[in-house]
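Dumping the structure here so I can ask a few things about it.
With one protein chain withheld, the remaining protein chains of the complex are depicted in position.
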Amino acid sequence: MSTETVKVCTANFGKGASDISVYKQLGGYSCVSSKLFDLSQFEIIDIVQRSGLRGRGGAGFPTGLKWSFVPRNTDKPVYIVVNADEGEPGTFKDHFLMKEDPHRLIEGLTIAAWALGSRTAYIYVRGEFLSCIETLNKAISEAYQAGMLGENIGGTGFSFDIFVHRGAGAYICGEETALINSLEGKKGQPRLKPPFPAVSGAWNSPTCVNNVETLMAIPWILENGPEAYAALGTLQAGGTKVFCISGDVKKPGVYEAPLGVPLMELLNSPQYAGGIEGKLKGVIPGGSSCPILTAEECEKATMDYESMASLKTMFGSGAVMVINETRDMVPLLKSLGNFYAHESCGQCTPCRDGAGYVQRILQSIHKGEGHEGDLELILSLSEQFDGTTICPLAPSLGMASTAFIQKYRSEFESYIQKNKDKKASRISSTFRPGAFW
Amino acid sequence: MSNYYDMPKLPTAESPKVAIFVDGQETFVPGDTNLLEALKAVGIETPSICYHPFLPVSGNCRQCLVEQEGPRGRSLIISCFTPVSPGMKVFTPKTSLRVKNARKATNEFMLVNHPLDCPICDKAGECSLQANYMESGHDSRLRENIGKHYHGSPDHAFIDSKGQTRGGKQVVLGPRVTLDEERCVQCDRCVRFMRFVAGDEQLQLASRGDSTYITTFPGQELDHEYDLCVTDVCPVGALTANNFRFQQRVWMLSRTPSVSMDDSLGANLWIDHNHGKIWRLMPRCNPEVNRSWISNTSRLAYLNFDKDRLEAAPIETLQSTVFAAKKVAIVAGGACTLEDLAAIKALQESLGAKAELFGGTSIPVVEPDGISKSGDPLANRAGFKAMQVPDANLQELLQKISDFDTLITIHSDLIGEDPTFEKLKQIPNRIVLSAFKDCTANAATLAFGVKHWTEVSGSMINSLQILQKLNAAPTAPNGDLKPAYQVLFALAGIEITEVSAAWKQVQDRIPTLKAYQRDSILSTGLKLEGVV
Partner (left out) sequence: MNKIQGAVHYVANNRLQFEKGPSPFDPQKSAADQVGHKYKKQEQPSLEEILPKLETPAIKQRLDDLLSRYPEPQGALLEVLWLIQEALGWVPREAIRYAAGICECSPVHAFSVATFYTMYKHAPTGRFLLQFCRNICCEQKGASNIIAYTEKSLGIQTGETTPDGLFTIVQVECLGACANAPVMLVNDDYATDVQDSKLSMLPGTSLNEERVDKILNWCRERAKNLKEEPTRDALGGPILGHKGHPGAPGATAKVQSKNYAPPSPVLGVQAALIDGGVQVSWKCAPDFTHLLLEKKEGSIWKQVAEPPVRTTEIIDPSGEKGSVYRMIATSGERVAKPSLEVEAK
């Protein structure tokens, strides 16, 4: 592993690249020229496929493959939607990426638009990122003035518009079909699939939803070639990843590292997080939905899709949350329970009522009012979230709480133990639904 | 809800049969429908809450899960949204423990925030949730006291931060519908009904997560000609109709299938009654006619069916008047069944040249609403035509008043519908055969009480040329009352007490009906070809 990491998305950090002249000086917009428009659409898609780029939003779907699903020759317009509804707890990379380097996103979008035959793109930014939206709007206006956007870009006959859409506070809008609903001015509730958005998405038109980081890697890939990008990562997935490291480390923040970097290097190396504060207890490797890793598991983990899968967790959005020995796991899981219950869109029964139910049980355990058997109850409910809902929100809660309880069971039990004596002296007023019948 | 998908495709008699594997057994099911309907067609019931055959699929209740074997192993799918494809392999709870557990879990999750107050709930007995729960919910894992906390009595109603009254035992949604918010399972059927069937989006699910609640726009009432249908589609007791709330337990009611005689579409009805009283009219599913909907007008008409009823009179008085007459005008009104019309024809024949037939109504014909009304108030107009009874010549009667010395109206409130018919008082003998003391009956010289259409067996042909059957609900206020056709046949000298005998008379007069026995008419009617 080379000591100097190649920077793909974060190369322009701290250089004031949100100004178009600076960005151009740094070599930006070199792709949006004859080079891009001489490439055919299928060649770009082929390049992206060969680069091994996978979606950076969390699911890790190969980007080139996703693009190839968008139908050709439709009567309907093709939309590109940028998913900047960054809400996964622990994730904050897109915030910085858009703020520091908005033009790279615009450039990546333009390439994607050319590849997909799209005329209009929307950047869906979560409502809390107002300063990001201001930066983006300014950058887009600059790009219009510089002729990088608008009608007939560079005399090629290609026209392209970008609009920014401000969300209003709903984590579930990070799910692509929910995001499309939100864009259409509806409640952000995920849709049943099929049809997939690539076939019928926003306003029933083919729609491609990509994460900010994914699109920001595209200009580099076009510039340096797919092989160079693929060589940065592992065999199965190419490139670098922007990691968001938070929690008990010396330097929490955004760091770009090649895929396959060992987790401990990411935490301890001075060029990344710079060391753990205190003794390591566990790491949530990819955002709150991913099952937690214990300290022993962290030792052998490398940050790529396969290693994470072998440890029965997920690579996710690259949000590494570090927890040290002094932290109590019960309030942490409780706050996760709160989060999922609060962010459930209210559509599917298991999620709507089940997440709220798990939340209440976790709250009661945290308050010291837990019952014996509550942990088994949560585990068995978590099982029932899996595969029974439209989107993976409830299963995420299931996976997260299962991992927490299985790996740190004694802590939860000690909370319940507090309540045990109290409960023994109390006359049980148990009434089960259905006792009457 | 935000998501609206297509209407489910329902299987028909012409559906192609395709082979799928259900629990490993090859089964032939209708191939052009969804899995839920296909399984239902071969007798496998799948529990569901949000699925309704006449509403767009929503797929949010997750109750109808089955397992499907796909390229990546078995996965749970919702059967209401999955189209049947030949050769698919599905597994029901019969062989799949996973499906059984998943359905049970879904049911449990619904019950987390559902009060299970079935003993005081109007929907008990016809509640989907209750049915599912009886099947799977008996041994719940759930801890008590952990559901959402409702303040369940009227004085606990609170005003939320949006300024809306919520959480009380009843929330008045509109003039006819009451909401018990704690029972709602957020299936959004009512939302879809108002949006896609009624065409006026007045209801929505607001907020999110388990604080989702059903609401109108704050300060606005749910008010629509079809708003009571939301109480039918509600799978639980959340939306209840004010007219039936706390009136009867549904299992105490007897149901008589009949047809609404206030519109020529002939919306199919259930007459729910006991102890000689009608408690409610409910739509009866007929995919060809009114699907599952009826208008408030038809539904609430029953409130007056036992009011202002006419008493029966001895038939001899009628006979003496009619046969003493020199020139008789016979007027057939909107609610006349085919049997009534046959009796009118028989009477006309027995009176010979001195009788003249009139028919129709003064209520204007309006545009069809596309749901359960054709807009034509003369319910049996196709029957009038088939029987060759005039169906729109009341104005002629007005012009020829002086010709007649006797007027017989049958189920026809001439004066009530159009006051210009007051002139009919110039006719010296005015006989009215009607169920009600209406304006015409009050102006009559002889008002003769007969049974109302809910109380008679008979038949009618609707505007779609479907022969439909009325069945008598035993709700006549007075045992002496007879159906109009029985009285008229008696006047004509034909002794008929059974509806089957009257049906024979109908067949004699409409030859194309010869082929059909009354008993062979299905409850959803019989499509006629070329009667009129």
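Annotations
Going in written order, the chains are labelled A and B, and every chain counts its residues from 1.
Rule of thumb we're sticking to: a contact is a pair of C-beta atoms (placed from the backbone, for glycine too) under 8 Å apart; a residue touches a chain by one contact, two chains touch by 3 or more.
This structure is a prediction, so every number in the text was calculated from the model and none was measured.
Across the entire complex, contacts from the unshown chain go to A, B.
Within the full complex, the residue among A:118, A:313 or A:402 touching the omitted chain is A:118.
When the missing chain is restored to the complex, the residue among B:33, B:202, B:374 or B:463 that touches it is B:202.
For the options A:254, A:308, A:348 or A:391, the residue in contact with the chain missing from this view is A:254. The hidden chain makes contact, of the residues A:229, A:272, A:339 or A:415, with A:339.
The chain that is not drawn here is touched, among residues A:30, A:137 or A:268, by A:137. Checked against the full complex, the one of B:11, B:59 or B:115 touching the unshown chain is B:115. What chain B contributes to its contact with the hidden chain is residues 113, 115-120, 144-150, 152-155, 158-163, 169, 182, 200-209, 211, 215-220.
In the full complex, chain A contacts the hidden chain through residues 38-43, 72-75, 77, 86-92, 94-95, 113-114, 117-120, 126-134, 136-138, 140-141, 144-145, 149-151, 157-171, 182-188, 203, 244-248, 251-254, 284, 288, 319, 321, 323, 327, 331-332, 335-336, 338-339, 341-343, 345, 356, 359-360, 363-364, 367, 369, 431-433, 436.
Methods note: only the chains that are shown with their structure count from here on.
Chain centres here are Cα averages; for chain A and chain B they lie 51 Å apart.
Within the complex formed with chain A, the chain B residues making contact are 1-3, 5, 49, 57, 59-63, 65, 75-76, 78, 81, 101-102, 105-106, 109-113, 116, 119, 133-134, 137-144, 146-148, 185-186, 205, 207-212. Chain A meets chain B in the complex at residues 170, 181, 186-192, 341-350, 352-357, 360-361, 364, 371, 374, 377, 380-381, 384, 387-390, 429-434, 436-437.
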